[in-house]
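One protein chain omitted, others in place.
Chain nomenclature is as follows: A and B, assigned in order of appearance, with residue numbering initiated at 1 for each chain independently.
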Amino acid sequence: MYRTSHIAYRILHILLPFITFLITAANCAKIDKEANAAQLTNNSTAPAAYGDTLVEGTIGEPSVLIPMLAGDSASQNVASLVINGLVKYDKDLTLVGDLAESWDISKNGLVITFYLKKGVKWTDGVEFTADDVMFGYKTIINEKTPTAYSEDYKQVKKAEVIDRYTFRITYEKPFAPALGSWGNLIVLPKHLLEGKDITKSELGRHPIGMGRFKFLKWTPGQDVVLEANPGYFEGRPYIDRYIYRVIPDPATMFLELKAGGIDWMGLTPIQYTRQANTAYLEKNFKKYRYPVPAYTYMGLNLCLRRETKTGKCIEKHPWFGDKRVRQAIAYAIDKHEIVDGVLFGLGSPATGPYVPNTWPYNPNVKKYDYNPEKAKELLADAGWKDTGIELPHWLPSLFGRMLKWAGWNIKDGVLDKDGRSFEFTILTNQGNTVRINTAVIIQRRLEAVGIKINVRILEWSTFINEFIDKRRFEAVILGWGLGLDPDQYDIWHSGKTKEKEFNFVSYNNPEVDALLEKGRRTFDMEERKKAYFRIHEILAEELPYIFLYVPDATPIVHARFQGIDPAPLIGMGYNIDKWYVPAGQQKHKITQ
Amino acid sequence: MITYLLKRLLEMIPTLFGITIISFFIIQLAPGKPTDVLADLNPKMTPEARERLTKYYNLDKPIHVQYLMWLKRVAKLDFGDSFSTDRRPVWTKIKERLSITILINSLALVLIFAIAIPIGVSSAVHQYSLYDKITTMLVFIGFAIPTFWLALLLMILFGVNLHWLPVSGLKSLGYENLSIMGKIWDSVSHLILPVTLEAFGGLAGISRYMRSNMLEVIRQDYITTARAKGLSERKVIYKHALRNALLPVITLLGLSIPGLIGGSVIFENIFGIPGMGQLFYQSVMMRDYPVIMGILTIGAILTLLGNMLADIGYALTDPRIRAR
Partner (left out) sequence: MTVSSQQSEVRSLKYIFWRRFKKNRLAVFGGVIVFILFTVAILAPFIAPHGPDVIDVKHVLEPPSLQHPFGTDDLGRDILSRVIYGSRISLAVGFVAVGIATIAGIIFGALSGYYGRWTDTVIMRFVDIMLAIPTFFLILAVIAMLEPGIWNIMIVIGLTSWMGVARLVRAEFLSLKEREFVLAARALGASDFRIIFRHILPNAMSPVLVSAVLGIAGAVLVESALSFLGIGVQPPTASWGNILTIGKDNIEIAWWISVFPGIAIFITVLAYNLLGEGIRDSIDPRLKI
């Protein structure tokens, strides 16, 4: 005995340095390496100056830098700095001209004439003209172009190039989101792409644009480097270089931030509330928080079998096709628990497809406050009960599991109906701790009402391409990042169920279809609002998704950057060309 | 010596074939066989992906035809196109990441031997001394520490708290503007942690092996003879014993390569190094089968090359072979 403890003591001694070392690692004061950063002040009085580099961290690497081909936000982020559109949203969410100097809209709203700015040059020196817009438009509606964004442009009846700087489009029917759709998706350099296969073009990896920054280089797996476009038509950005650095893991990215390797990243809720309040970070960085038009939901597959070609539902899902079951699931989940426990309060429960404080948001819809009793009632109504042989308590649970495996019906706390246990799998994407934790909480809550859940975590592109696009799922946790126009035709219309289309849960409600149509076919704001209020109400009642939460954006940026002016919903990147670092505080110098 | 090397080289050929057979067998594990009626309902493999696999691997042909056709393409380093959104050829994707993985592993190998051999020799020479006991204890600890865990701790300590070393990546931001010395230090500082940790896993084993080899050699008759001749202890140890104890270690060099390359997956991930290991991990997560198969084959070929280098080293140092 003595000997053993003696050895244990020795072992402990070997262990101790590691423990203390770790504790020091966790608590010791941060060494301030950037001496000049210590004198930073956060007021914007320092004069604007050219220079310095801004490094943004990203989890996902861009895939292709042609906006209409890119389905991922990483690609869109970079592309939007390189290529501008005809119009853009301003800070106060109104549409203003970008490459378009101005535009006319005919009385009936069917004809839009864009007058383009003159003298705007692609970075290879060729002038940007209406032909480029026409070329982009023709490309996006071409069936052969693999794009997810063609729908809005198929509404166009006629497109014409009036002269070098005038472009006119005519719609068949009124189309409310029309003007806003002429962003950078349809702008392509005709002189570089004409007669070529856009999917094989070098431009996807070495884009040529006319935007605030111009493309410099892309090192796969590492970063995309852009530099200020000296000929930018609104004046070159103050910042010399913008680097989009790929760091696939949020924890490593946060460490990089502290180590000075990146200047700007989106924080996870836990990083925002718990990790980013050290003295070092408070002094050298600035945190921002603003609402974004996005929400997270649990989508249930409402359809069991679909027609291959159209995606039309042939057979409703026996479980999720029943509204009572969906409502029961909603009652069984405590949304506040998720908002408090996973989002750390940085968001709010979602009630439908619109986010609070936007005009289509209807505050008076059915809300599902946590109520497991009600959930059980609804499930019982729908025929879900825990039946079967009751095993005595003293039997090990393994025994029951074996019997069940052998095909016996056991009263085991899991509901069953027609001989099948209520057990399903929730899929969500890897790398998003918030979603994974949400799934785990839902798993626990549904277990309490007798539904057994498995959680499976998938890599993002596999998840989307193999499971969502092919409808191979029972339930998913996903989020929608919405545009600023409330038209969600693509998500809810019963005609949008083909492979890769967005109504992947196969929601089908003729009234919603009609309202969606109505909402996009009028320019009367009151009419639109009425339609979207009703859509919100119906979706909250029918729950094609279990709407979970509306997260806030929580970025952090190095404090030396001035001129940042975040606004609700639009965020902060819109005026990146006006960001600057006062001369005395610049960190990186470019010498050529 | 030439004949010895040629013989070893010839022996490698069946191994190379064997590797391709195993790799080929693994792709057969991919879900959803073409003959499988249920393939359409299998959530793990879509018809489209299956179609591309079928086309590349000729899965509709008899198995030996499949293998031969595949082998022909692999010989040309044609592993097909990646399944990921960029759809680039697998070999292009591997090529741009290969050199960094080879660099880190080679450095780690050098480090292992530079540290493990002196430790092993000295603790054998001073068997049962305090030094020997301490190194033995350290070796046990080295065996038992999960290196990915250690990597995390060191990253926090040196990268975040002390600011001595960069946290991740390969180059600092202003790399282009640094002086030559600055560039060298920048690259070195990025490599210190990953290389040290890659090496750490192999250190314990090799120093232990070196120690037991040395102990065995010291017990041999010719050492006793050398001592009896009145040679100085220094000379006995470093001239006679060390040489003979080193020989088997060279072979071990070749054997430790697979472990090192495997470790790249973990360390390149933790330290954000855009090497082959990181690509492999991403491909596994994405089920990018062509890339997985490509890296598996390339990894095995690298190991074989390492073994061949070890053989050459062996041939150069072993007088029995050198003389031939």
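We take it that contacts are C-beta pairs under 8 Å (C-beta built on N, C-alpha and C of every residue); 3 or more make two chains touch, one makes a residue touch a chain.
Since we're looking at a predicted model, the values are computed, not measured.
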Shown chains in contact with the undisplayed one are A, B
Contact residue for the chain not shown (choose from A:A49, A:V161, A:A380 or A:V455): A:V455
Which of A:G51, A:P67, A:G221 or A:P250 contacts the chain that the document leaves out: A:P250
Chain A residues touching the omitted chain (full complex): 3-4, 6-8, 11, 15, 19, 22-23, 25-26, 250-251, 268, 270, 274-275, 337, 340-342, 430, 433, 436-437, 440-441, 443-444, 455-457
Can you name the residues of chain B that touch the chain not displayed here? 14-15, 18-19, 21-23, 26-27, 29-31, 44, 140-141, 143-146, 148-149, 152-153, 156, 160, 212, 255, 257-259, 261-263, 265-266, 269, 280-281, 283-285, 287, 289, 292-293, 295-296, 299-300, 303-304, 307
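Here is the rule we go by: only the chains that are shown with their structure count from here on.
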Distance between chain centroids, defined by C-alpha means - chain A, chain B (Å): 39
Considering only the defined contacts, which chain B positions touch chain A in the complex? 43-46, 49, 84-86, 93, 96-97, 137, 141, 153, 155-157, 159-163, 166-170, 172-174, 177, 269-270, 272, 274, 278-279, 282, 285-287
In the complex formed with chain B, which residues of chain A make contact? 14, 18, 21-22, 24-26, 28, 30-31, 33, 53, 55, 63-64, 71-72, 219-222, 243, 245, 247-249, 252, 255-256, 258-261, 430, 459, 461-462, 465-467, 470, 472-473, 588-591
